[in-house]
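Then we have subunit A:
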Amino acid sequence: MPGATTETTTGAVELHRVTKHYGAQTAVDDLTLEIRPGEFLSLLGPSGCGKTTTLRMIAGFEHPDAGDILISGRSVLGTPPYRRDVNTVFQAYALFPHMTVAENVAYGLQQRRTPRAELRERVSQALDMVQMRGFADRKPTQLSGGQQQRVALARALVNRPAVLLLDEPLGALDRQLREEMQLELKLLQSQLGITFVFVTHDQDEALSMSDRIAVMRDGRIEQLADAQTVYQRPVSAYVAAFVGKQNFFDGTVTADGGAVEAPSAVLRPTDGITAVAAGQPARAAVRPEFVELGIDPPSAAVNRAEGEVIGVAHLGEMRQFLVQLDESTALLSRRPAPHSPDLTVGQRVWASWRPESVQVFARGTATTDTSGYMPPPTIHSDEQDHPAHP
Partner candidate 1 sequence: MSSSHDVRILTSKAAAPIVRRELSRRGFFALAAGAGTTMVLAACTSPDGTPLPGATGGALENALSIYTWGDYDAPEVLEQFTTDLGPKITLDSYGSNEEMIAKLVAAKGTSGYDIIVPTGVYIPQLIENGLLMPLNRDLIPNIEYVDPAYLARDWDPENAYSICKAWGTTGFVYDTTVIDRELTTWNDFLDAAQNEASGRTSVLDDPVEITGIYYWANGIDWDTTDAADIDAAEAYLIENLAPHLAAFDSYPGGAAIPQATHALMQAWNGDARLGIMNSPEPDRWKWVLGAPATELWMDNWAISASAPHPEAAHAFLNFVLDPEFAVAQLDYIGYHTGAKDVEAQAREAGLEMLDLVFFTPEQLATMQDGEINEAQERNVEIWNKLKAAAGA
Partner candidate 2 sequence: MRRLRLPGLALALPAWVWLAVFFIAPVAVVFWYSFGYKPGLFGTHATDRLSFDRYLEVLTPTFFDTFVATMNIALTGTALCFLIGAPMAYWMAVKAPPSWRGLLLALVLVPFWTNFLVRTIGWQVILSPEGWLSQAAQTLGLPAFDILYTRGAVLLGVVYNYLPLMILPLYVAFDRVGEPLREASRDLGAGRFRTLWRVTLPLARPGIVVGVLLVYIPLMGDYITATVLGGAKGNMVGQLVAAQFQTAQNWALGSAMAITLIVIIVLSAAAVGAALWLVSWPLRRSYRVRLDSGVTQ
């Protein structure tokens, strides 16, 4: 929508107190979110958290029950999808099976009555951009999943939208392809300078590509921050659990307010506990990569606990250990392979972690259902759970 908007707001998306119900169920609950022009923003959360509904409201497929949505500074309530300056890459690609790759990509331009020569030029460029130029005359069914993904991307980007919406676009790809596409997507986004709104339930995807991540829960945004902040300073046990692996210790805050006393260990953060009052139940968290293991007892200046190695796994550049602290608690530790000690199952070890790696969250009404995402530590690393680097 050129002309009416200024340079700075093109590509901005604002949601103001947006609510959406499906029957008695609230999918999006009084959500406010400002997406900056040209940024890569991920909506991260488990299924049912409202992230896809949010995306579909921006695209125009759903209409909010309350609130306002602005794209490039103008309210789009009442504007049908085909008149919004956004395009979507759909979860299952939704390529038109009766059209060739080139015709799929040209579809949006044809709707705008683009002259033939320009149309061919832009379709060629878009296909070049996703390295699919050689497949222009194929039908989508003749393409692999990754190739279809690229076509879907080209089909959306060829229209030069102010905002590109991506609805779990990498979900159907295998892991290696997914990682390649993550890199490409990020590269494309920074080249084109288009606002990307990316919906995913995969924390790695969100962490590796996003400028900012909005972690969603029950139709609300739990935390909106850059990837590093979300990873290192989650605002709640929910966010902490959802982003990356965690070792959780449930206990109570000691009388001096300086530590959480759990049955298997005492966890003392750097500067005392402010989030929870003394004597109250709390949940302390330590990421596996901050947990060091050794045969000798470490200095008492650090947090420590003794236990028995019950599992060892090699994850390429990382090595993962599972240490039984007491009957009900096992601790996960991940160390870079070259620096990890040679430990075997059955050995007694000391685990230790620095105060600055301890996070403490309230454990009460606000976070009662963190169980919604709290995978128990496991030695058999499933592929999605390798450590991510903020």
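These made the cut because all candidates are chains of the complex that A comes from, given by their letters.
A few notes on this one:
By definition in this document, contacts are C-beta pairs under 8 Å (C-beta built on N, C-alpha and C of every residue); 3 or more make two chains touch, one makes a residue touch a chain; residues count from 1.
This one's a predicted model, so the numbers in the text were calculated from it and none came from an experiment.
Touch with subunit A in this complex holds for only one of 1 or 2, which is 2. Chain contact summary for the complex, subunit A toward candidate 2: residues 59-61, 80-83, 86-88, 90, 92, 94-100, 102-103, 105-108, 110-112, 116, 119-120, 123-124, 127, 133, 136-137, 155-156, 159.
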